[in-house]
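A selection of the complex's chains, in situ.
Chain IDs A, B, C and D follow the sequence of writing; residue 1 opens each chain.
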Amino acid sequence: MTGVTLNNVIKKYGDVQVIHGVDLEIEDGEFCVFVGPSGCGKSTLLRMVAGLEETTSGKIEIGDRDVTRMEPADRGVAMVFQTYALYPHMTVKQNMGFGLKMNGYPKAEIEAKVAEASRILKLDDYLKRKPAALSGGQRQRVSIGRAIVRGPEVFLFDEPLSNLDAELRVEMRVEIARLHKEIGATMIYVTHDQVEAMTLADKIVVLRAGKIEQVGAPLDLYRDPDNKFVAGFIGSPSMNFLSGTVTNGQVQIPSLDRTIEVPMNLPAEGTNIWVGIRPEHCRAVKGGAQKVELSEALGGVSYTHILTNNGEKIVIEERGLERMKEGETVTLEFEANDVMLFDAQTELRLR
Amino acid sequence: MFPTPLERTSRSWQIGYQSLLPVAVIAWLLPLLAVAMFSVKPSSDFTGGDYWSWPSRFAGFENYGRVFTDSPMPRYILNSFMITIPTVIGAVALSCMTGFALGVYRFRFNLLVFFLFIAGNFVPFQILMIPVRDLTIDAGLYNTKLGLVLFHIAFQTGFCTLFMRNFIRALPFELIEAARVEGITEFQIFWHIVLPLMKPAIAALSVLIFTFIWNDYFWAVVLTQGPQAQPVTAGITSFNAQFGVAYHMLSAGSIVAALPPVLMFFLMQRHFIAGLTLGAVK
Amino acid sequence: EGLSGELRVFSDMSNPAPRAVMEGMVERFGAMHPDLDIELTVIDREAYKTQIRNFLTADAPDVANWYAANRMGPYVNAGLFEDISDLWAEPEFAALASTKGAMTIDDKQWGVPYTYYQWGVYYRQDIFEELGLTAPATFEEELANCEKIVASGRACYTIGSKFLWTAGGWFDYLNMRTNGYDFHMQLARGEIEWTDDRVRETFANWRKLIDMGGFIEDHQTYSWQEALPFMINGDATAYLMGNFAVPHFRDGGLTDDQLGFYQFPVINPDVPMAEDAPTDTFHIPANAQNKEAAREFLRFIVSADNQTLINAGDALGQLPVNAESSVDDDKFLEAGFNMLSNDAPGGVAQFFDRDFSAEMAKAGMEGLQEFMVYPDNLDDILERLEFVRQDTAE
Amino acid sequence: MTDTTAAAPHHSWFHRNRKTITPWLFLLPGILFFSVYVIYPIIQSINLSFYKWDGLGEAEYVGTANYERLASDRAFTVSLFNNMKWLLLYLLAIPAGLFIALFLNQTVRGIRIYKSLFFFPFVISQVVVGLVFTWFYDPNFGLLNGILGAVGLGPINVLGDPALATYGIIAAGLWPQTAYCMILYLTGLNAVDPEQIEAARLDGAKGWRMLWHIIIPQLKPATFIAFVVTIIGALRSFDLISIMTNGGPFGSTRVLSFYMFEKALSEYGFRMGYGAAIAVVLFFIMLFFIAYFLWSMYQDEKGR
């Protein structure tokens, strides 16, 4: 009923087009996360759904209502900002009740709704305080409370946690997951943070330069990316890419001096391709032609930076007691099954 | 911090600095201190040609007393308040609105209107003199406090708009967006959200405008005459005419005229300085 | 009589004594007309001069102070003063005949005089005696006296020219004594070039006094009041001034034995003696509300009794205009009255800034002040004044 | 969960256009006042400068005669020249203010009081400043000559000497103006990035070189404002002249703003059109600076 549908949505600032015809369907109650590099249009797209930016062309529907030209207030959305955007001169309670009050709700109803939100978010002890007297996490909780109170059909979050420090971020992330489970509303969430995206999302939308690159469940994107961009973007440390060529129905990887046989339909002989391999799928064995440039030991895990003999770089993950040292020469090992291939031209995945 | 904080310097330099401070202040305020001293000297000191010696006796009470009893000074001071306070209220009110419009909305002539306000504020006001005087006369407001107030409000609106607009610009715009998403009308946003947040700016601006208007002389001369409407800056000239060469009285009168803004400054120092810098910087 | 309503009077009589006189007059007039509500506004004398234009157009009172002769020209021409020829036609006004000329423009009368006063030299009799000097009758004697005074370490004359007009008095006298009343008035009307040799002669005479150190130094920084102490303290021996200065001398502690008065001495014996005797006046603005009461007030002002009263030595200390009034038996008033009645065959001028057009007066007095400080600039000054004369003549 | 959608938006014209209309509604009173009292009078003044008018009777169109007359008017030349002096010398307030600010930029006991006292002259009216300095310069009893006398220098009559008077008035004006610049610099110094000073200390910059290479460049915003307010102050100078010399001695301390007033409204002035022409000249001088200020502000706005 209250999913969000974008239909060939386009945004131009003057002559500059920043959103290039986005089509997207978000189901009722789904938690959808927008990720992508900085400046790719995540915030813009979110704000278009909110009605804070005008939509140049295309259609935005919430439920079955066409909201493309509606005022933000009439869309049934609530937004949570990165900077919280709490009214600093009002108490927590007033902040949460303000929208209702201005829209003429009766006092008793406001009280009830605020109390309910405050219960959900465990804000009861702070209702009388002003935002300045709250910690970052509490502030963000109030700003979520303000959104809840209005009972919107869709919640919009624009990097709500990026102003918090690492510890709080983890805590609030868990909280938002719980909230989504509890009230079950549709949520759209913009973030830079891999971990947030992977852990919160029902569906991740990867954007690049105003276009959708891929949409899917987090682990689907991780395991089965459609193109090199998504493969490189999802997962940390990023997937390694080595250049390769299709030779004799096999893939030749010059930097490793190795040819692998992969169980898929390879393109024409001689085609240049990218060979993608995740750090955790690689092992280094002592002795060989590759050189360890740097080893970053973090305790349980080490990231070992390896320079191949033709200058390509690879990062591998090492665990266990024996780890490579800088300057050692190694051979890289991996299962041909774990490799992903991408067309060098189109960067599309070869399957 | 620059220059090197005093704690990091040598002992002798510290002592030198500490003792230089009062000397410097006295030198800086010397002309004013002289006037302050004049104002408590008895008239006999002057007729004896004895200007610079220590007051032969303290005549402060009688001199200042006479300022209030023997001259229209109280009237002038009252006028000053009756001109200054409505102007402050009016200019601040207008500029809250203009500042809001220019700071929050993106529309075609935004910058143009804004620059017009700034440019108008920088204009040498002599170019306004004749037409404004005629306008005031035609409106039957010549020699009324209202005439002066209306003009001051209009002219100060330029500066105040610059000030308010820049202040509002510095507020997080998300506050307004958040309110819009919540379905709060534009006027409610102005009244319930932006205005409360502008309190510091309003305080700073009020103090600043208060002194500007209190100290205005030019327009007082152009638009008013006589003790019904003239503020104390203009009044002081007729006070001088009244007391001629009675320097003790002139000094006392000058100090009385200067006092309200000075008090204002000391009471509201923080706002005042905030105003000076905020207004101009951004 | 049934005068009622409000009568608003604007006055420039802001110095303490004149102010008291003005307030007294209003009080007495008010007592005669209990139903009349009189509002008196006294404005600083210097400020009044700039403000009169504003209130005549914008906020006209019913009665206002001003000055006679050319000085009222702009307002008469602009129709801002009421024609009160009807008052002058009344028989009581015959006693004012001597000033009728000064109140007349275009054959109509535009105001009434309430006082006038002589100009002349007030001097320290005691110091003159101490130096063995007598009041000079000729310019040569004047110069001789001055030389001795300067030799004694004093200045002959005090003057405060910050507000310019005091220098105008000096020019009036020097010019009227050198070239005569008629020439002076021609100059005032702009009919003679400032670069004329006869004008130069006037300045040459003036320069003699300047060069010998006759005037106090730094006079350009003082107002006329600020220049008084020089004479009171004996640093200067004389002051060319209007009679209104007398109470100030007395307040400063000079007794009538110390203070003397003489007529400005003869320079060119061929021209008849003429004097400055500015007349101060009351007018009814054309935009006045209560003209009936205003006319009554003017009648009251010029009445012989009132003129006697307000011009008395303890009041204004000046001369009544009404011929039927009596002059107070004050040493200086009598001397002045005598001088103007008997020793001014050449004529009576109003004063530099009232006889010359406003713009000429301003530029002129500025030039005069400059001349007094930098006499060498004379050629330049005269050229400038000539430029203004031609410019205003257009 | 669906309350917010309950009310279907009613599409009145105002509702649809409220984002466009609201700012103009808010601007309306301000623009109205400003147009009536500032914009329109400027136009009117320019118009008036082509007329001959005594302020009482009918105005007579004279074309550019007023401006032609300006060219040969010595008093105008003097005023213009004095304005230049004001402009140049008033700028001394900027280094002087910086100097005092540096002097006071310490944290010792009572420094706030000292700062306030130094700022004092700015708060009091220029009329009072004028009076105070008139007495300070008084050739008779003035403190200045007292001090000069004490060190064996001859008495001077600052305000009576046409060669000195303007400088004397400017000095009086510099008093409050320096205080103003001082405050601007004090707040500017507060905003100087301490890490940059530390970086410079590590780089071996000290004293004057630190001031010149690191501090002053960072005070640029403060300097800009100080420049703006000082220029405006210099061109608006009226009160001090009016109080201290009334344009004298013999017109040597006039500036355009004063001369304009004198020509149009003073005791002897009846040339409204001519006064307007002087004001227009002043306006165009200022316009030169206004254009510069607006240009810099525009650069800033664009940069956002």
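FYI, a contact is a pair of C-beta atoms (placed from the backbone, for glycine too) under 8 Å apart; a residue touches a chain by one contact, two chains touch by 3 or more.
What you see is a predicted model, and the numbers here were worked out from it, not measured in a lab.
Participant: What is the full stoichiometry, given one copy per chain type is shown?
Facilitator: In total, the complex contains the protein chains as A x2, B x1, C x1, D x1.
Keep this in mind: only the chains that are shown with their structure count from here on.
Participant: How far is the middle of chain A from the middle of chain B, if each middle is the mean of its Cα atoms, in Å?
Facilitator: Computed from C-alpha means, the inter-chain centre distance equals 55 Å.
Participant: Can you give the whole-Å distance between the Cα centres of chain A and chain C?
Facilitator: From the centre of chain A to the centre of chain C is 93 Å.
Participant: At what distance in angstrom does the C-alpha mean of chain D lie from that of chain B?
Facilitator: Once rounded, the distance between the two centres reads 14 Å.
Participant: Two or more other chains in contact with one residue: find those residues in chain B.
Facilitator: Residues 49, 133, 183, 185, 221, 234, 237 of chain B each touch two or more of the other chains.
Participant: Would you please write down the residue numbers of chain D that are in contact with two or more other chains?
Facilitator: 4, 55, 265
Participant: Quick check: in the complex, which residue numbers of chain C touch chain D?
Facilitator: Per the stated touch rule, the residues are 46, 49-50, 53, 57, 74-75, 77-80, 162-164, 217-221, 353, 358-359, 361-362, 366-367, 369-370, 373, 384, 387, 391.
Participant: Considering only the defined contacts, which chain C positions touch chain B in the complex?
Facilitator: Residues 10, 14-16, 41-47, 50-51, 54-55, 57-59, 223, 225-226, 228-229, 233.
Participant: Please name which positions on chain D make contact with chain C in the complex.
Facilitator: My answer: residues 54-57, 69, 72, 74, 138-140, 157, 159-160, 162, 245-246, 248-251, 262, 265-271.
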